[in-house]
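Only one protein chain is missing; all other protein chains are in place.
Up next is chain A:
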Amino acid sequence: MGKAVMKSVLPGFGITLGFSVLYLSLLFLLPVAGLFLFTLQMSWADFWVAISHPQVVASYKLSFAASFIGATINAVFGTLVAWVLVRYQFLGKKVVDALVDLPFALPTAVAGIALVTLYSTTGWVGQYLYLWGIKVAYSEIGVVIALTYIGLPFVVRTVQPVLADFSKELEEASASLGASRFTTIRRVILPAVLPALLTGYALAFAKAVGEYGSVIFISGNLPYRTEITPLLIVSKAEQYDYNGAAAIGVVMLAAAFILLLIINSLQWWASKRG
């Protein structure tokens, strides 16, 4: 009987659930259904040809690999940024804290243009890297940099509150029981942070896979080499090939969904263990 009583304690279940379902349907389910409907017009053979063309396959590899690398870099350095912001007091901390959100607020095209200005072979940073033989803009490295840039706030903002809640006493207890600093980090801090970190990782990864605006300015867009999948989808649509664009979109959606599912079950496993 507990459940019925619980409902009356928090009123409005029916109306909020109804609204949520409607809202999600209009904003999310309908466009996704449309995507699948477009591909239903295709035969299996056409669908397969559209999604398995070597140029398309090359773009999957780049998009997923670069997103993976970008999210991994963010997992390490984003956690570090979150740690610094939570644990230390320093001049300009508020500014640094605000800067982290910049990739959320800045239009992605502006970010792309700024990054290419910095990293092209004539750019402020790029010209020196080029002397060492490293070409950043218009190469795969450029794609990774753009995807790292847009993913940073996801990791920082998910890890930060967990670290803030984490009581210092646990660390002190660990130290007084004779654990080394490394052991404290590995056995005490990391397990507490891991579920949040995985969430941030998943968000950064998912955002990177779909990112378009900032990447196309810095990637060079060479087919088979630096062409990301979202660009290929846009380019298909430009050629009035809506079916082909939708087919690749479905593959992206399915792949991203499976990967997120894996990361989420990892997160579930980590929080159980914690």
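Here is the rule we go by: contacts are C-beta pairs under 8 Å (C-beta built on N, C-alpha and C of every residue); 3 or more make two chains touch, one makes a residue touch a chain; residues count from 1.
As a convention for this text, contacts and distances are computed from a predicted model.
S.K.: Given that one chain of this complex has been left out, which of "Sulfate ABC transporter substrate-binding protein", "Chemotaxis protein CheA", "Elongation factor P" or "CoA transferase subunit A" is its protein name according to UniProt?
M.R.: "Sulfate ABC transporter substrate-binding protein"
S.K.: Of the listed residues A:Q41, A:Q55 or A:N264, which contacts the missing chain in the full complex?
M.R.: Selected residue, touching the omitted chain: A:Q55.
S.K.: Of A:E140, A:E171 or A:D241, which residue touches the hidden chain?
M.R.: Of these options, the touching residue for the absent chain is A:D241.
S.K.: From the list A:S120, A:T199 or A:T229, which touches the chain that is not on show?
M.R.: A:S120
S.K.: Which positions on chain A touch the chain that was left off?
M.R.: Where chain A meets the chain not shown: residues 54-55, 58, 116-117, 120-122, 138, 216, 220-225, 231, 234-235, 237-241, 244.
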